[in-house]
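Here the complex is missing a single protein chain, while all its other protein chains stay put.
Here the chain labels run A, B, C and D in written order, and each chain numbers its own residues starting at 1.
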Amino acid sequence: MILCRVVGTVVATHRCDDIPGARYLLVQATDMKGQGRTGYHVALDPLGAGPGELVLLSRGSSARQTESSHQKPVDAIVAGIVDQVDAHGHAVYRK
Amino acid sequence: MILCRVVGTVVATHRCDDIPGARYLLVQATDMKGQGRTGYHVALDPLGAGPGELVLLSRGSSARQTESSHQKPVDAIVAGIVDQVDAHGHAVYRK
Amino acid sequence: MILCRVVGTVVATHRCDDIPGARYLLVQATDMKGQGRTGYHVALDPLGAGPGELVLLSRGSSARQTESSHQKPVDAIVAGIVDQVDAHGHAVYRK
Amino acid sequence: MILCRVVGTVVATHRCDDIPGARYLLVQATDMKGQGRTGYHVALDPLGAGPGELVLLSRGSSARQTESSHQKPVDAIVAGIVDQVDAHGHAVYRK
Partner (left out) sequence: MILCRVVGTVVATHRCDDIPGARYLLVQATDMKGQGRTGYHVALDPLGAGPGELVLLSRGSSARQTESSHQKPVDAIVAGIVDQVDAHGHAVYRK
């Protein structure tokens, strides 16, 4: 997984996924301290992450291992909302 | 998923996929505002996206999670046609 | 999928795949007009593509979705032989 | 797999994985001698790797091939704790 910051939403009414009420977030990858912004991803969000939150992004077939995304054409999912990141014995990110 | 712009089509009559009437689109990845053009992908299109439309591209095994692509050698699919992208509280793309 | 040009073959008699008569091609990724040469791939070829032909390369688990590659340790396959690519309303490649 | 150095932990109490007591490590990819630090990954750790240890990171659907990660939205796992790396006939890393 990688750390990503929630920056927005993507609306697509014509989709293949048939997931009622599916919520797609626009997220940007960060460094390991939750800082910086590199590439973006569009990810299904089953957790209700809010704008600006740091999340764990899981990609590939692993994105389909939830009740809502099972057997759906979804290749990225918000798998967790990050509370804290510790590196080298220090908290480098706190929610 | 990533955002891509539909730029054309690819015709291949000799294929492994055995999908009658399969439609393969040529799409180019964009930035998160639907602008710019970077790498291209060839994707199965079950939604009938038109030239110039912004779409959601799903890759890997997730591309096989539709009725037409199930158990087919397809690694990229048009999973949605994008209506709107919001970032930092503002619409950065509208269809 | 991506577009690739067939440039050669790879022979490996000691393999894990147990596919009788398996044919592995050396292909190079091209731009979306079928031009240029970037990275190379070694791909199973169930279609009999010839040297110099432009093909559709499918990667990952999707490469196993054919009769010959089913449950085999193959991560790239020639999924189609390209006849024509159209971009922005014009043919940019014709076989 | 690639070699990674354990540098910290990631805490996310709100997750999709439903794995009781799941432990997520922050790891950084190294060169083949276990030196240097490039990109980071967040990986499930079923082995109890300690800070500073060199580990084998497995990604994608392979990360789900353990008892704890089976059918969970996890795309990276600590698959082994490295004791020694030999290259060109010499030990280039020893635990």
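Criterion: a residue touches a chain if its C-beta (ideal position, glycine included) is under 8 Å from a C-beta of that chain, and two chains touch if they have at least 3 such contacts.
Please read all numbers here as calculations on a predicted model, not as lab measurements.
Interface note for the absent chain: among C:Met32, C:Val55, C:Val74 or C:Ala87, the touching residue is C:Val74. Against the chain not shown here, chain D presents residues 1-3, 31-32, 46-47, 56, 58-66, 77-89, 92.
Mapped onto chain C, contacts with the missing chain fall at residues 7-17, 24, 26, 28, 40-43, 51, 60-61, 63-64, 71-76.
Convention: only the chains that are shown with their structure count from here on.
On superposing C-alpha atoms, the copy chain A sits rotated by 145° relative to chain C, to the nearest 5.
Mean C-alpha positions place chain B and chain C at a centre distance of 20 Å. Touching two or more other chains at once are residues 60-61, 63-64 of chain B. In terms of which chains touch, the assembly is arranged as an unbranched chain of neighbours.
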